[in-house]
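Heads up, one of the protein chains got dropped from this complex, but the rest are sitting where they should.
Naming follows writing order (A and B), and every chain is counted from residue 1.
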Amino acid sequence: MTTQHVKVTVNGEVREADVEPRLLLVHLLRENFGLTGTHVGCDTSNCGACTVHVNGMSAKSCTMLAVQADGAEVKTIEGMANGAALHPLQQGFWDQHGLQCGFCTPGMIMQSAWLLEQNPDPSEDEIRLGISGNLCRCTGYVNIVKAIQQAAGELRAADAAPVASVTAS
Amino acid sequence: MIPAAFDYVRPADIGEALRILKEREGEAKVLSGGYSLLPLLKLRLAQPALLVDIQALGGLDGISRTDDDMRIGARATHRRILEDDGLAAVLPIMRDAAGGIGDPQIRNWGTIGGSVAHADPAADWPAVLQALHASIVLRSAGGERVVPARGFFIDTFQTGIEATEILTEIRIPLPAPRSGGSYQKLERRAGDFSTVGAAVQMTLGGDGRIAQLGIGLTAVGDAPFAATHAEDALRGAKPGDEMFREAAAAASRQSRPADDSHGPAEYKRAMVTEMTFRALRAAFGRALA
Partner (left out) sequence: MTTETEPRTSAAIGGMGHSVKRKEDPRFIRGAGEYIEDVVLPGMLWMDIVRTPYAHATIKSIDASEALKIPGVLAVITGADLEKAGLHWMPTLAGDKQMVLPTTTVMYQAQEVAAVVATNRYAAADGVAAVFVDYEPLPVIVDPHKSLRPDAFVLRPDRGPDKANNHIWHWESGDKAATDAALAAAEVRVSEDIYIPRIHVASIETCGCVADWDAVRGQLTLHMTSQAPHAIRTVLALVSGLPEQNIRVKTHDIGGGFGGKVPVYPGYVLAVVASLTVGKPVKWIEDRSENLQADSFARDYHIHAELGATKAGKITSLKVKTIADHGYTDAAADPSKFPAGLFNVITGSYDFPNAFVEVDGVYTNKPPGGVAYRCSFRVTEAVHAIEQMVDILAHDIGKDPAQLRMENFIQPEQFPYKTPTGWEYDSGNYGVALQKAMDMIGYADLRKEQAEKRARGELMGIGISSFTEIVGAGPSKDFDIIGIKMFDSCEIRVHPTGKVTARIGVQSQGQGHETTFAQIIAEELGFDTDTAPYGLGTYASRSTPVAGAATAMASRKILDKARKIAAHLLECAEDDLDWEPGKFTVKGSPDRFKTIQEISFAAYTNHPQGMEAGLEAVDYYDPPNLTFPFGSYICVVDIDKTTGQVTVRRFVAVDDCGNIINPMIVDGQIHGGLTMGFAPALYESITYDELGNNQAGTFMDYLLPTAVETPRWETGKTITPSPHHPIGAKGVGESATVGAPPAIVNAVVDAMWHLGVRKIDIPMTPQKVWAILHEKGVA
């Protein structure tokens, strides 16, 4: 068995491992790096439970090799909160009851985060299309949409705030 | 599901990549975005000894315009194609097709070159490129060849690409004035592969008749193909619903769908008629606009 060395910046921290070329990125994260917030729900790139960001783009980490991500910046659910302070999406999912069993939630939050980076003020249709690669079996999506809407509002307000203070001074 | 073992290289330039493909001819497979190849590897339906990852190769992901054509780098993602306003202005069919592929994550990583080289009969690009009379640029250590999209797709997962070649670019002729195109995809659910897809690109002559036409069909044959009978029926004809219906029926007769979970062949043939009709109408509308 040949292995290759990979060096990935995960949630801002450089992590390294010697891996088989066939190792899936999701297994690198979960098993080599112990970041078990990223889940596996299918084998066919349908469910999105494994969604992470690679170089700023949302990706299904079960459909990417660890070696493909060598040198990349990866962000996972564990990197979303700032210490005790939840990311607005995490807060939104909690406030709006946007999760039940919680298994799809990390992938759903990561995809939503990418969506809001692309489109800070999405319509309900745009939100639903934006998470169409993430399956949830518990919630019927209603409260997930509300959670994303709440977070979008907070993120826009946070974006607007510094500008307002500059104007004021 | 775990792939069988393989080696992996990430060459820094295309020369090195082509050299490796030549050295390991028949054992190596090119890896682009991975969203077509990895599922096959996980199912162990493909077991290459070596993956040649072309992500580090520069200059393969651009979208540009020459005097004659639009050039799309093989590593341009579906998302990049979807969001390129310049491309959509000239060839709105490209935005139609890109927007219907997979889901946002797949569009972030999946590439047009990967999809074309993989040649899943239910993938959308092959039919679109045939409707557009596009060409496919293939590079090998020995040089470059440009082949028409029509004829490139031989069978399920089988194309005219050689084991020592890398697909580098798609070239689409610039449409003449009074042109329009549309891709109409029928899917069972968001993110699904096509049950049936119909691609139409049409150019109207000064007399209002159809001067040039391309029709490509997805998922209703061993490989995506051009609906030449329908094209023949319409070329030089006066556009209108009646003609479109007849041509769509001809497209249906030329299709060879299989019974599968997307539906029985009879249903798919009927859907070829409907999707082709819709695409013809939409393309005509855009040609007039």
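One rule holds in what follows: contacts are C-beta pairs under 8 Å (C-beta built on N, C-alpha and C of every residue); 3 or more make two chains touch, one makes a residue touch a chain.
Note that this is a predicted model, so its numbers are computed, not measured.
Novice: Among A:40, A:54 or A:69, choose the residue that contacts the chain missing from this document, as touch is defined above.
Specialist: Answering carefully, the residue with contact to the hidden chain is A:40.
Novice: For the chain left out of this view, which of A:28, A:109 or A:155 touches it?
Specialist: Answering carefully, the residue with contact to the hidden chain is A:109.
Novice: Where the complex has a chain not shown, which of A:10, A:131 or A:152 is the residue touching it?
Specialist: If we include the chain that is not displayed, A:131 is the one touching it.
Novice: Extract the touching residues of chain B with respect to the undisplayed chain.
Specialist: The missing chain touches chain B at positions 1-2, 4-5, 44, 103, 186, 188-193, 195, 261-264, 266-267, 270-271, 274.
Novice: What chain A residues would touch the chain not displayed?
Specialist: Contact residues on chain A toward the absent chain are 1, 20, 22-23, 27, 30, 35-44, 46-47, 49, 76-78, 80-81, 86, 90, 93-95, 97, 99-106, 109, 124, 127-129, 131-145.
We take it that only the chains that are shown with their structure count from here on.
Novice: Using mean CA coordinates as chain centres, what's the gap between chain A and chain B in Å?
Specialist: Once rounded, the distance between the two centres reads 30 Å.
Novice: So in the complex, which bits of chain A are touching chain B?
Specialist: The touching residues are 1-2, 4, 20-22, 43-46, 48, 51, 57-60, 63-65, 67-68, 70, 111, 114-115, 129-134.
Novice: Which of the residues in chain B come into contact with chain A in the complex?
Specialist: 1-8, 10, 31, 34-35, 38-39, 41-43, 51, 53, 55, 102-106, 108-109, 190-191
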